[in-house]
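For reference, the structure I am asking about is given below.
Missing here is one protein chain; the remaining ones are kept as they sit in the complex.
By written order: A, B and C. Residues from 1 in each chain.
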Amino acid sequence: MLPRGDTVVWAERGGPAVTNLPATGYMNLADIEAAARAVVPPPQWDYIAGGAADETTLAENSAAYRRIRLRPRVLRDVAQRDLTTTVLGEPIAFPVLLAPVSPLSLACPQAELLAARAAAQAGVRMIAPTQGAHTIHELAAQATAPLWFQLYPSCNRAVTEALIDQAQAAGCTALVVTLSAFYASFRERDRRSGYSVPAELWAANLLHLPGVRPDDPDFDRVLPITWADLAWIRARTTLPLVLKGIMTAEDAELAVEQGIAGLIVSNHGGRQLDGTLPTIEALPEVVEGAAGRCEVYLDGGIRRGTDVLKALALGARAVCIGRPYVWGLAWNGEAGVLRVLEQLRSELDSAMAQMGRRTIADLDR
Amino acid sequence: MLPRGDTVVWAERGGPAVTNLPATGYMNLADIEAAARAVVPPPQWDYIAGGAADETTLAENSAAYRRIRLRPRVLRDVAQRDLTTTVLGEPIAFPVLLAPVSPLSLACPQAELLAARAAAQAGVRMIAPTQGAHTIHELAAQATAPLWFQLYPSCNRAVTEALIDQAQAAGCTALVVTLSAFYASFRERDRRSGYSVPAELWAANLLHLPGVRPDDPDFDRVLPITWADLAWIRARTTLPLVLKGIMTAEDAELAVEQGIAGLIVSNHGGRQLDGTLPTIEALPEVVEGAAGRCEVYLDGGIRRGTDVLKALALGARAVCIGRPYVWGLAWNGEAGVLRVLEQLRSELDSAMAQMGRRTIADLDR
Amino acid sequence: MLPRGDTVVWAERGGPAVTNLPATGYMNLADIEAAARAVVPPPQWDYIAGGAADETTLAENSAAYRRIRLRPRVLRDVAQRDLTTTVLGEPIAFPVLLAPVSPLSLACPQAELLAARAAAQAGVRMIAPTQGAHTIHELAAQATAPLWFQLYPSCNRAVTEALIDQAQAAGCTALVVTLSAFYASFRERDRRSGYSVPAELWAANLLHLPGVRPDDPDFDRVLPITWADLAWIRARTTLPLVLKGIMTAEDAELAVEQGIAGLIVSNHGGRQLDGTLPTIEALPEVVEGAAGRCEVYLDGGIRRGTDVLKALALGARAVCIGRPYVWGLAWNGEAGVLRVLEQLRSELDSAMAQMGRRTIADLDR
Partner (left out) sequence: MLPRGDTVVWAERGGPAVTNLPATGYMNLADIEAAARAVVPPPQWDYIAGGAADETTLAENSAAYRRIRLRPRVLRDVAQRDLTTTVLGEPIAFPVLLAPVSPLSLACPQAELLAARAAAQAGVRMIAPTQGAHTIHELAAQATAPLWFQLYPSCNRAVTEALIDQAQAAGCTALVVTLSAFYASFRERDRRSGYSVPAELWAANLLHLPGVRPDDPDFDRVLPITWADLAWIRARTTLPLVLKGIMTAEDAELAVEQGIAGLIVSNHGGRQLDGTLPTIEALPEVVEGAAGRCEVYLDGGIRRGTDVLKALALGARAVCIGRPYVWGLAWNGEAGVLRVLEQLRSELDSAMAQMGRRTIADLDR
């Protein structure tokens, strides 16, 4: 009797539609996590899900968002929201990036390729990992958008140089240097299970570097990088550098002085040092240290669109997700990643509207 | 042997009676909730009980009261308490209002009519919903006291005008504009159950508006209202306006400047945006923003007379209850609503006496 | 081979003995509570154990002590401790009083008499209740030490006068006016069980007042007392007055101005108004309000000797226990009360030694 269209009407207590998600078969990120867990064998699941030692930082990364309270504004014109933003000057559809995860192929075959395609299709940026089952060229061939390349520098500089060259040749537009995993950590789930990632899941880039051979010295040793090494990398490339693993204002200031373009507040998803601040609580001081002279991102614990909104309101330009898109891959491949991204986008859009903010730039403390 | 009257004597450690409740078959609001749950089918129950996303705001709305501690005063003359007060100048028996709930008829048939009668009988005010199974005229015919009318403005101004006209014609004495539900939210219980409220439970007012037809453009679309729209509404009616959904001092100040008569601190019962402040924690800043220039009410989480007292002590003129009276309806219809109201009144009266306060005006921080 | 005497030797890591408790069959107050629960029927147990409404204050009264941390001092000469102190100038063996509990005979027959004897034997003061199964004269006949008398004033002044006269005639040395239970509360356990205390358990004093008859007006109605009534009581007796139920600095100051000799910080064991401060958190402001011009005691939640020590350190002159000695009575009559008192005394003595305090006067913040 009453007209029922695709848009939200009175019976649903809404105004303009803020979601493209189906009403039936609804799944939030926790549901997708459960679906993924059902298909990944326990040792691999533990490798993905686990954190260091007592996993308190792992738990805190998410829990800390629940201690931040929202103050919604009303009666503003937010009928049409605009979630687009830029990262390092590159436009993206909404402020979520795919963090580098190694090895992604624990989730499903060809995981890197599927994730690269999903990111491009959703209009967001993927940070392609050094360590995976496919080379950066293979990923770039699948993606219809530029990739950023995560760099684990090697103790052998020739390896590092070759990695940088490959990334540039593949069209990557930024190098993300991971700082938070140079030292072995106490990931007790893995130590108990004895699970060790097979080479075919992580060594593709390394095995296909021109001029590099497995019997070269330090061929596969990650460099415990210092500021001096970083200066050398910076001199070696024209790509903007992003540092992943900055947790203090002091290091943010040092990075700015070195001409770094972006910082990712990260504790490596709680996988390295148990007991650090959750990233959302370290974010404000890093933003203060950066003082607008470089962009600041965050990863760790994002499970809801309101988490994204809270990070942006506290000064992040965008957030990275890790485990959630691995769950999407394990559950449903490329479509699963798209579903995870759309869920976050929809939730963020709804939260923006209800906070009375029309654009990403409107978000403040 | 000893005289035992209806009043409280030594054996019960009391002075003057503060309750009309029976000693046996005692039920507090949690008991009535349990009784209601036993008779409402799960999808409808979830629609009533559920909140947005992880339901943290839903839980916090109630939990926050337990963090507020009372400092009782003694030896004052509080033998006779006076719980009467006024809202927008209208006298009420005690400072509790029935919040607009849509659709109330999930609880039982003719729920709006029963609630309207119970409110009038108890001497409190009901805020009649835009969306229900009965028109505002039908509610007004049952109530022996004036109603306030909750207004969801329409994208079609003719619809809005007709709604306002009907409310005035039915003798409503205030318009309560709901601000907190213009955008679809993530009420996951409903998304999972697929429950959709049938039109006969929510569209009565809409289908009986003179001069409005279901095929008019935007007939059933709620307007995402702005300050400009509000100014238009204000110019359109002589009724005092109340805004439901103010959560910040800034918006309270803007509302006062627009000549608004009352503000309801509300996060829509935790049903819209998960992660907002609980209403009792937002109340102080809204009271400060209003600065005595308009009345401030609160809804969300009230389950005890001491919760009412805490809200009044923090500056609320009255509180609104939602789910509790729906439980009363589901359990026992009109009598159930009366029982819920009497329980809160009795608990408030007891709390007033034990705090050493004789009148509502005596309550302070 | 090695000498093992009654005193503590190296094997037990101690110096001078601080306990007379047997090593076997050890029971702390929680054990005695469990033993009592095993013998008291549920409705009576609920009457004793229950609190008002959601029982949050009941729980907080005890839990609050766990948030107070001790800073022990070392290397002081505390080989011999002295736990004696005075209340209203009367010497007691250690700073614990038996709070007035009505009706005590829920625990066991002749409970008032047994408690009065135990208190006298342990060298502490009992506050004899207005309401019990025995008259104040019967209690006084059993006790080898003076009693204090708890006064619930009556709406009929002749009754109040007669009660005061009887207390004085029985040799009581102070009147404790209870302020925290003039109004009926929401003790939901009792409302559900329908348990009502029979007259023979509470009305002994009332039925044996000379010149008072059960058909006198207001014979059994407790007076909701005011400052004016209190002034009348003060003029009516030469006994020092103690007020039970002071929770604020403001009321403490008013009491001092009225010449009150002592204040008991009390929320009636969480039985009257749910949501008040726990007593140990209200104590500091009452001590500040009293400013040394009258003595301050505390009741509610004491379960360990360290709880006593914390209250004394925060300014209490002594503490009152209620439920713990009822447990002692139910478990083992007079010996049970002595056991409860000795447990607290021993724990307090041990705590004093380990805090480096030799006397009660040495305790400070």
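Just so it is clear, contacts are C-beta pairs under 8 Å (C-beta built on N, C-alpha and C of every residue); 3 or more make two chains touch, one makes a residue touch a chain.
Remember, predicted model here, so these are calculated numbers, not experimental data.
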## Note on the structure
In the full complex, the chain left out is in contact with A, C
### Task
Return the single residue from A:33, A:274 or A:307 that touches the missing chain.
A:274
### Query
Which is it among C:41, C:72, C:91 or C:211 that touches the chain not included here?
C:72
### Task
Among A:26, A:65 or A:152, single out the residue that touches the unshown chain.
A:152
### Message
List every residue of chain C that touches the chain not included in the displayed model.
### Response
1-3, 7-19, 23-24, 26, 28, 65-66, 68-79, 304, 306, 310, 347, 350-351, 353-355
### Query
Of the residues in chain A, which ones touch the absent chain?
53-54, 56, 102, 130-131, 152, 155, 179-186, 188, 191-192, 194, 196-197, 199, 202-203, 206, 214-215, 219-227, 230, 243, 245-248, 250-251, 254, 267, 272-277, 281-282
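In this text, only the chains that are shown with their structure count from here on.
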### Message
Show me the overlap between the contact partners of chain A and those of chain B.
### Response
none
### Query
Superposing the C-alpha atoms of chain A on chain C takes a rotation of how many degrees, nearest 5?
180
#### Entry: Equivalent interface positions on chain B and chain C, same or different at half
different
#### Entry: Mean-CA-position distance for chain C and chain B (Å)
43
### Task
Could you put a whole-Å number on the gap between the CA centroids of chain A and chain C?
61
## Note on the structure
Note: chain B residues in touch with at least two other chains are none
